[in-house]
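Shown here: the complex without one of its protein chains, the others still in place.
Our next item is subunit A:
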Amino acid sequence: MPESLPIVEMVGISISFPGVKALDDVGFRLFPGEVHSLMGENGAGKSTLIKALTGVYKIDEGEIRIAGEPRRLGGTADAQSAGISTVYQEVNLCSNLTIGENVMLGHEIKGAAGINWRATHRAARETLEKLGLGHLDPKQSLATLPLAVQQLVAISRSMVAKSKVLILDEPTSSLDANEVEQLFTVIRRLRDQGVAILFVSHFLDQVYAISDRLTVLRNGRFEGEYRTEELDRARLIATMIGKDIATLKSLDAKASRRVRSDEPPLYSAKGIGRKGAISEVDIDLHRGEVVGLAGLLGSGRTELARLIYGADRPDSGEVTLDGEKAEITTPAKALARHIALSSENRRDEGIIRDLSVRENLVLAVQARRGWARPLPRREQDALVEKYIAALGVRPADPERPIRLLSGGNQQKVLLGRWLATEPELLILDEPTRGIDVGAKAEIQEYVAALADDGLAVVFISSELEEVVRQSDRIIVLKDRRKIAEIEGGHGVSADSIVTIIAEDALGDERADAVVREEVTS
């Protein structure tokens, strides 16, 4: 492949946002007929690079060459005319229109009397057939298709635009295994037709299954371009987080420095569960310990967190706090017992966009006091000052509307909101999602410091590496049940958790096979 000319060549790309250099002198090459994965932690600059290539962001420095020609891309339509199509994590089609129209929108075939619908639908069918979707009726409404198939329709759309470059940004995050396989079949077919495919996914297995080459970014910088077979997972992760493997090991060891005390657990649940959300789980949480919840998307991490907090009412099991039986069935009861949850959905369930940093920060304290007893302004200011300083919120302006802060700083304010309620048990659901690397490291350090101070912390992240680094103990979830509980420290890595999950899946398959045999015999 690399013998031919690259279809996309990005040279010396730099993009700055206020206060952050999102991309710093990054290079990227994409060849026809290859699947190329862009790798990096959250905030490494993957999405910025993609947005530069699709014309959403203007580049400050550097050059983008498409098929050897320097191009300035001013927007989605511009990128499309340059032959670059993008399929996003969320399906971006119009569900009020038919499948055929969605495939052909903007490229309808015109006849003497305007759009020739018969020819347009025929062209849509041909395009769908090329991707193995010939069974779909182009005249059927898009809304009747499952999400995964809609994703494939979005890909066939880019084929109509005669795209030479297809960008797939986290296309698999809401697909199940069969659907992923279906998607991969389509991707391979396109690759064989000479389309250059840029693939982004946080599932390492998928990256290794589909990619020919990898480009790794870290902190907005180019770390290297590799053939997939010459870079094993451990080295990939090491490159992504910028530590050699030996240092990683020592970091792991450092993370497990906290020793669990012998005192009884702060929180102990026996068989709590909720129908449709998570099956019965036993869980103990100790003071001074970070417990990580690991698992894939939809494995029940958030559901378990909500159950502990009482945001959803458990329909089985019992809970003891410091050995006493407790009923935690509403968030108010949880707050009263010093349990706090910071939601994964920062935008909708976390910050209140138009309120100031101060107002957002005192919200939970105020809620616990009740509206009849407003928190005196002096106490508010003292609280806000304390947490802005402790968490390093920037800019340190309590009266600034929170929507003007970066994601990382918003997250710090939210952390402050819950810390201000003086919790004994703090549940953090995806506290580092979508924030830049610097803020992420600060939050990780702060969480560790909180545990050192004797707080019980539950830490949830979709990045397994992060869970491994942060946690003293890890509860592994899969398909809405607990499949393992492991001590952090030596020998535990993201890979070992992936192995646990994969083995469990294999177990399922074997069990299925046994059942099938029993049925047939």
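Simple rule for what comes next: a residue touches a chain if its C-beta (ideal position, glycine included) is under 8 Å from a C-beta of that chain, and two chains touch if they have at least 3 such contacts; residues count from 1.
Note that in this section contacts and distances are computed from a predicted model.
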Per UniProt record, name of the chain withheld from view ["ABC transporter permease", "Anti-sigma factor antagonist", "histidine kinase" or "Ubiquinone biosynthesis protein UbiU"]: "ABC transporter permease"
Residue among A:47, A:156, A:206 or A:219 touching the omitted chain: A:206
Sole residue of A:64, A:93 or A:304 that reaches the chain not shown, by the stated touch rule: A:93
Missing-partner contacts on subunit A, residue numbers: 76-77, 79-81, 86, 88, 92-98, 101, 105-106, 108, 113-115, 137, 139-141, 143-144, 146, 157, 161, 176-178, 180-181, 184, 203, 205-206, 208-209, 296, 298, 478-479, 498, 501-502, 505-506, 508-509, 512
